[in-house]
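A single protein chain has been omitted from the complex, and every remaining protein chain is retained in its original position.
Should a chain be cited, it is by its letter among A and B, assigned in written order, with residues numbered from 1 in that chain.
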Amino acid sequence: MTQVVVTGLGAVSPYGAGVAEYWKGLAGGACAIRDLTLIETDGFRCRLAAEVPEPLAGSARRTRADRLAIAAAGEALADAGLGARDCAAAALVVGAVGGGMLEAEAWYWRTARAGVRPASLSALRAVLPSAHAETLGSRFRLGGPRHTVVTACSSGAVALAEASELIAAGVVDVALAGGVDAITRICFMGFNALKLLDTAPCRPFDRERRGMSIGEGAGFMVLEAEARARARGARVYATLAGHGMTTDAFHVTAPEPEGDGMVRAMRAALAGGGITPAEVQYANAHGTGTPQNDRIEARALARVFGEGGLLVSSSKSMIGHTMAAAGSLEAIATVLALGHDLVPPTANLATPDPDVPFDCVPRAARAARLGCAISNSFGFGGQNVTLLFRRGVA
Amino acid sequence: MARVVITGVGVVSAAVTGDSAALGAFLAAPFAPAAGALGAGAVAALVDPGESRRLSRVCQLTIAAARLALRESGLDPAAGLGLVVGTEFGDLASTHAFADGFLARGPGGLSALMFPNTVMNTMVATTAIAVGARELALTLNAPTVAGELAVARATAAVASGRVPAVLAGGVDELDPVVERELERFGFDAERRSEGAVFLVLEPRVAAEARGAPVLGEISAAAWRALPARPWGVGRTCRSPAIEAVLEAAGARAADLGWVYASGSCDDARDRWEEQVLGAALGSEAPVSTLGRLLGRHAGLGVLRVAAGAWTARSGLLPATDGATRVERVRPGRGLVHGLARGGTHVALVVDAA
Partner (left out) sequence: MEEKEVLDELKTILVARLKFDPRRAAETTESTPLPKGVAGSIGLDSLDFIELSIAIEERFGIAMDENQDLTEHFASFDSLSRFIAGKLRSA
């Protein structure tokens, strides 16, 4: 079976543009969750988010989400040193949820409030999650298989898993994959209505945690068949050694209380990589900061790795829940952790929950010898994904 | 790699609702229904009131079609079932309604029940619960070819042994806000409609072992992207997807007895697809474009694969150029093809059981 390696990284995060900014923020334990400025927040309990700071790269005629995607994808392709011929055969898999909804909302709000219907074909077309793949595919002339996956909060991770399947099956030997989401009114209002948002920056794994914080961003990777990467002398960040995807089939918003789906996803990823639980030193958790997710995820981690069996931290404590970008941005954090032998912390963790039997790396990054690490993403509707990364090449 | 067969079909649409037998009867005597929209109560027999209270309309359509397909196949989901659903528009109706609640009444007008429907995976999430699908579950969003894409992706999942069986489907509903805007921008020439269609895909060996109906085989499936601007019509006619499936199926163009294409009266796009098919296959194999008769929706892409299996068995093809009629064609393998503005295209070689 073809080994899949990571040869390029690109990110736009609430810290700013670029992977270097992203890692600097994570390694420093900086919390980027602040007052929301992009949309109106009057009348809502929670008025915070982790926004990508201005200025954004690219044309203001594009949707915000497209601009984030283009910047991150462009960085990944350049980082991998892919040229036009590589791109012509490369697969493209995008994880998306909101698409251009922010701009479509602005149009809809104007229509409802002012009674005018401004003509905007681009707003209509750009609203769908598949718009990013159309934009990126055309912009970077990617001619291989192209598809968009929508699996709620795990979309970015599923995109990476999908790309690795295409490479492992020999359909392509190089792929650009990742996820993107911009803040939208619907997402902000909906999570507020469900009372899933903390009125303070989220506190994953803390005894006093009260909910999530929303974020936005884009994270893309170039994945390649190991032999091809080796032949062209590409720099390899890590091996994407395995992945698991399962479905709770339990409830549209609540996770299944025993975490069975999470356990199965983690075990499938380990089995795919031929790795035992003892060989994994770090889990980048889904870790949203809701009382439910963190409790159930901790229980699932304990079932797979044993209590205290590895270091656990949540990047959402710093960049918020970046929705469709979360799975890929957090995978990038996991790859960088492996490369630096440094586990990014869980920020805002003042009083660790005694029911969470793990060292969740409170507030300051931890140096640690890392051989393998997993990244968990558990989406609405019980869409569970685990990615397993191994340092270097087999 | 396992050989992938179809063991169940479920269709919910204005023209026909039922399993493979109902679909076959329709294809043998095809007609354009009076309206593309489904009547109220279309799925009442398949989704009970206790469930339907919590399900948006598009989710109900999806569950109804999935149940029909599962019923025909006799598959037990507990043995391991994946779910792949293609859609172009998802649940936009719920998205408007959610926004309208806020615009009319502020935060108090927001509906917690409706919020999950604003994420496009809602059809998969609710169907997974309704049928008990616990393996991989994907929602694929694409213009025009989402249904074919879902079948191609599901075929790969079964062929690779990753999942023991997959429910592969497509669904779209007509949304008045979207329709109004499309008309305003001059896209009223194209036919669009709504519906949900599912196939049950399994490895041939497993299907035969449990005595399941084997309705057809998907010998090869591939998807690629032709160069084009977003939502534009391209000029390239050479199709890597068709080349890939011919090679994988060990077939030459001349072996294909028929083609189902994805035309729907978007003339520029339809012409591009004709050129692509002409370049790959010459003009030997007759082409059927059900979208011109029934209107485009993601379910129709899946229906075309089921129709391909029926044509491979029966040697009949509902032709749709000019007058609607049923032609005799060479039974056995043929091609199901889809091409979207922007260049995403899908090809599947479908064969008799």
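Just so it is clear, a contact is a pair of C-beta atoms (placed from the backbone, for glycine too) under 8 Å apart; a residue touches a chain by one contact, two chains touch by 3 or more.
These numbers were taken from a predicted model, which means no experiment stands behind them.
Check A:126, A:252 or A:311 against the missing chain and you find that the one touching it is A:252. Note that of B:2, B:32 or B:112, the residue touching the chain absent from this view is B:112.
When the omitted chain is restored, the residue from A:19, A:32, A:142 or A:193 that touches it is A:193. The chain not shown here touches subunit B at positions 49-50, 53-54, 105, 108-113, 116. Where subunit A meets the omitted chain, the residues involved are 193-195, 251-254.
Here is the rule we use: only the chains that are shown with their structure count from here on.
On subunit B, the positions that touch subunit A within their shared complex are 83, 88-90, 95-96, 98-100, 102-103, 106-107, 110-112, 115-116, 118-122, 124-126, 128-129, 131-143, 149, 153, 156, 160, 162, 178, 181-182, 184-185, 222-231, 240, 342-344. In the complex of the two chains, the subunit A residues touching subunit B come out as 43-44, 92, 96-97, 105, 108-109, 112-113, 117, 119, 121, 124-125, 128-131, 133-135, 137-138, 141-152, 158, 162, 165, 169, 171, 185-186, 189-194, 245-253, 261, 264, 379-383.
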